[in-house]
Each structure stands twice: as C-alpha cells, then as structure tokens.
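With one protein chain removed, the remaining protein chains of the complex are shown where they sit.
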Amino acid sequence: MRLSRWFTPSTTASAHCDLPCGVYDPAQARIEAESIKAIIAKVEGNDDPDFRTRAIVIKEQRSELVKHHLWVLWTDYFKAPHFEKYPQLHTLFNEATKLAGATGTKGALDAKVADQLLEKIDQIAEIFAETKKA
Amino acid sequence: MRLSRWFTPSTTASAHCDLPCGVYDPAQARIEAESIKAIIAKVEGNDDPDFRTRAIVIKEQRSELVKHHLWVLWTDYFKAPHFEKYPQLHTLFNEATKLAGATGTKGALDAKVADQLLEKIDQIAEIFAETKKA
Amino acid sequence: MRLSRWFTPSTTASAHCDLPCGVYDPAQARIEAESIKAIIAKVEGNDDPDFRTRAIVIKEQRSELVKHHLWVLWTDYFKAPHFEKYPQLHTLFNEATKLAGATGTKGALDAKVADQLLEKIDQIAEIFAETKKA
Amino acid sequence: MRLSRWFTPSTTASAHCDLPCGVYDPAQARIEAESIKAIIAKVEGNDDPDFRTRAIVIKEQRSELVKHHLWVLWTDYFKAPHFEKYPQLHTLFNEATKLAGATGTKGALDAKVADQLLEKIDQIAEIFAETKKA
Amino acid sequence: MRLSRWFTPSTTASAHCDLPCGVYDPAQARIEAESIKAIIAKVEGNDDPDFRTRAIVIKEQRSELVKHHLWVLWTDYFKAPHFEKYPQLHTLFNEATKLAGATGTKGALDAKVADQLLEKIDQIAEIFAETKKA
Partner (left out) sequence: MRLSRWFTPSTTASAHCDLPCGVYDPAQARIEAESIKAIIAKVEGNDDPDFRTRAIVIKEQRSELVKHHLWVLWTDYFKAPHFEKYPQLHTLFNEATKLAGATGTKGALDAKVADQLLEKIDQIAEIFAETKKA
C-alpha cells in the first residue's frame, strides 16, 4: 500500500491541540528531527558561508519544534499511570529535549548528535506504541 | 513492527524548512486534519459553551496549519515537471486549502467537511507517493 | 528600594534563549499564571458573552505561555544532578504543566485551578532558588 | 493627494483573515518584496559580517511573509471562475512563491532575483485588479 | 493606471524589518484596520454564534497587528527631529494603539470604534507623507 508509510485509517496523530482532541503522534517530533539531519548533510556538501548561516537559522527553528512536540507528548499525552509503568520516561523526555537544544542539535552541525536525538525519539515512540496497545 | 505506522528508516519527512532540506511528508497536513476531525467529534459530545469556544479557537489554528503544510508541499516540493505530469495538481491543492479555510473546516463544525479535507489530502499523498517512486 | 520587587543588580532572569545565555527566572511562568488568575476574576465580574469569549481566547494563550516557560526551565535550566537531588522535580514539572493545560487553566474559568497552578510554580521556584544558592 | 499612494477611501485591503472579511490586497506581498530588495541593497554597501548575518535572517523572514501573503490570495481570494478565466494563474502563483523561497530570495542576496519576484507580484496584482473591476 | 491604488515604482513600503531596510508604509496598519471594519460589518449581518466567536478571535489578531505596525513606525521610522517638528506625534501614536486594543477595536464589535482607529491612522499617514517629502 503506497500510503502505508504515512498513515493508516485508524491513525492517531498529534497536534498541539490541548482541547484535548486526543490525537497524538511522535511522528511530528521525528519529522523535524529528520529535517535537522538533512540540514546537517546539506551543509557538509556546501561551503558557501551564506548557506551555512541559513542552515544554522533553520536548524535552530526545527530543533525548537522538536522540543515543542516532545514537550506536548510529555505533558498532554502521557499520564501518571504511564510514568509509574515506565519509570524511565521522565528522564528519557528530559534527555531528548536537551538533545534538541543548545547542548544538542542547536549547538552543533554534527550528524552524530542528530542521530542521538532520533534514537531518543524512537525510544519514546516505542513506549508510546505500547501505551496505545494497552 | 510496531513502529511502522510512524516511520521507516528511509523516511522522507516534511518540515517547513525551505533550506531546502529535501524532506517532505503529507503526514504533517493529515495529522492536523485528523485533529480537526477529533475536535468536531469532541464538540458533538459536549454542550458546554466555553468548551465550544475553545474548540472553535483550536480548530481555527489546526486548520491554518493544514493550509500551511499543504502550501509548502505545493510550492517547495512539487516542481514544474510534476505539474505537467499531473495537470489536476494545482486545482487539487487549491481545493484542499480552501477546504481548510473559511468555506471549509474553519467555518463549520461539520464532520463531513473534515472528511472532505482528509479525502483531498489523501489524493495529494497518493500523487506525492508516485513522485517519490519515480 | 522601590525597584526591589522587580529586580536586583545580580538578577539572573529567564529567556527562552537556549544559546545558552545562562539566564533563567521562574518569574516568567508566574507572571503569566497571575494574568490567568486576573482574567478569571475579570470574567466573574462581567456577564458580557463577547467579553467571555475574549477572556477564553486570551486565557488559552497565557496558559500556553506558562507551559512553555516551565518546559524551558525543566529542559534548559535543570540538569541531571538536580533531578538526582530533587527526585520529585520531574513530577512537579509534569503536574504544573498539566495544570496549565486542558485539564487545568485552559479548560476552566476557575480561580481554584489558577491557585493550584501558582502553588506548583512556587514549589518549582523554591527548588530553583536552592539550586542558585548551591 | 498625498495619501493616494497608500490608500483610497474605498480600499479593499488584505489581511490573512479567512473569516472571510472579504478584504484583500497584493500590496501586502509587494511591501515585503520591496523590503527584501532594500535588504539586498543594504548588504551591498556594508562589509560587516555580523550585518550580513542579520540581513540573511531578516531576508528569510520577509521572504516567508511574501510566500504567506501570496498563498492567501491564491487560496482565499481567487475562486474557481477566476482560474478558468486566467488559466495561467496557478502557474504564476506557484512560480512567484518559489521565487520567494530557497530557489529565490531566501537562497541568494541577488537584486535580480528580488526584481523577478516583484515582477511576478505585479503580474498577480494586474489580474487581481481586473477581477476587482469585473 | 489600474495598479496605482496599490503601488508606484518608487514605493517605500513597510516591513517590520529593523535591519534597517529603510522601507516603511502606514498601509500595513491601515490594511489591518480595514479588515477589522469589514469583520464588524460581517458580524452585523450574521446571527450565528459560532461565526461571532470566530469574528472575535480574528478581530483580536488583526487588532494586535495594527498595534504592531504602528509601534514599528513610532520606534523604527520616526526619529527625534520628527517628534520635535510634530509634538503631537507621540500622543497620536499612543491614542491610535490604544484604539486597537482592549479599550478599542479588541473590546468591541463597534463600527464607530473602527472608524476612529482608521481616522487616527490617516492622521499618522499624513505626517508620514510630509516627512517623506521633506
């Protein structure tokens, strides 16, 4: 199914909605993290200083969006019972959001840092998927 | 694979990046459209006028995000050869963005309108998937 | 000193800076929480439905700002050693940000909820002050 | 009349309103494009690298605003009958918004590119004026 | 010339640029004020409470934009010699921005208030035009 990559009929997707609309998806954070990784790769292959400036500006914005999408999952989606069942969850979110900040993807044009961020997001997505099944 | 719904290793995902980072995904638009649909459903089951006010405010924001994500695909992802190969593409995007505006999901709390919007996004995603394979 | 309420010469204040500039202050979150409390009081004394609509819109925005300022403290200011020394800190932040969301000040025009939010922020500020002295 | 440059009593002007308020004006896009041209000129006459950084940051923002104002005209103002009467309109808007993006004024500090963008906006304004008379 | 309403070749237009790009235009503020007036008219002719809610939300945003565009002119365009030559200018700007706030177009759905705001903007535009000629 060519659409399977993007969504299934029973998609629960995220929005920073907080009505609450009950619709969340770690894909929002991951998509921005993938953009950061792509930005870093583009800069690797381009020695124009103006391009580098733009890349830094845009990477700052995408990193901020990663932080935001993760914060929303941490506050709006996950509930007290989740934090009891997954005691590592607070630390995981704290480390992930730090990895999208000054000591992470904001502060460097380093593909390894982007990969660390993606790895943390995948760990969050794994727990998210388990809670959806429960 | 429990993560398959959200992403595969070779994800190309979207961001309003415009570096360009080369990373796009109709899921960003669809996720917001799903939120709109969920908001409408929540209002159906809640007769508190303050809740309705909040729902209208939030629906306005999500609708605007749908418009934005679609506009970005139309301008930043799709190129002239695509528009030649898919002559219906301009109209499809124009109708989809109208469906997320005042004459669409902004202007009504109507599940059918949300479904029409989702249908248009799915059509866009179908063409998007074809261009990725090409 | 008439300026003492607002600042002292050695102020460390907050910004969502993430350079990092090293400047943080729970006052940013508290100021917005105080606004929410004031909005609720204003609505109590005004039965104009248009005023109520505006109040709900603005309360939504201030609540979002409270969440943002708190998230920034949690991710950008507090470090791993802090979370070890204050094991209640994650939960405190999670509960505070929930209190500024749909199940808190966003979802109701209730002064008691605003007070609960202010109480949580004060608890955070107390720990923050201790870490500054340390 | 010294005010004629800016407005006439029967001005219909634009806002990204989408109520709809029925008020649109290509001047919003043009004004931002003129700013971009002015920014490029300022950089030509200033070899301070910090100034260049700021110029790139601000040019990115103005370019984004051009894209937004044009997208709003394309989706909110122009209707199906317009696209029938002016079959070049979709392409004109698509090219204009591309010219305000990474392959246009965002990606370069080139006065010729800014002029191309202004030229496209003028073409849109011409059709807009005709539809107002109709 | 059908384009004369919108722009002349030697347009100086505004942006909140602050590079400085040297390009300013009271039309940006007036365009939003016209939108406010149009919103109020639309509400007059529509008794749907959901439409009224949306109108209030959008009027709040357009009013905020009026305030912003005027503040930018007051701080970024007008200089000390202007304030000496036009001693009424500070008060004019202060009253205009108040008219776009809670005690003005934000706080009411009143066409007379919108007209007062437009009148103030016209007075500012008149002085602006004189400074351009000087």
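First chain written, first letter: the chains are A, B, C, D and E, and each begins at residue 1.
Throughout what follows, a contact is a pair of C-beta atoms (placed from the backbone, for glycine too) under 8 Å apart; a residue touches a chain by one contact, two chains touch by 3 or more.
Since the structure is predicted, the reported quantities are computational estimates derived from the model, not experimental observations.
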item	value
Among the chains presented, those that the missing one touches	A, C, D, E
Candidates E:37, E:54, E:67 or E:120 - the one touching the absent chain	E:67
Positions on chain D contacted by the hidden chain, ascending	50-51, 53-54, 57-58
Touch list for chain E against the chain that is not drawn	18-20, 64, 67, 71, 74-76, 83, 90-91, 94, 97-98, 101-103, 106
Sites on chain C contacted by the missing partner chain, in the whole complex	2-8, 11-15, 17-23, 25-28, 30-32, 34-35, 38-39, 42, 54-55, 58, 62, 65, 122, 125-126, 129-130, 133
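Convention: only the chains that are shown with their structure count from here on.
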item	value
Chain separated most widely from chain A, comparing mean CA positions	E
Chain C against chain A, contact positions shared by both copies (same if over half, else different)	same
Between chain E and chain B, distance of the C-alpha-averaged centres to the nearest whole Å	33
Multi-chain contact residues (two or more partners), chain D	18-20, 106
Chain contact topology (line, ring, star, complete or other)	other
Interchain pairs in contact, sorted by label	A-B, A-C, A-D, B-C, B-D, B-E, C-E, D-E
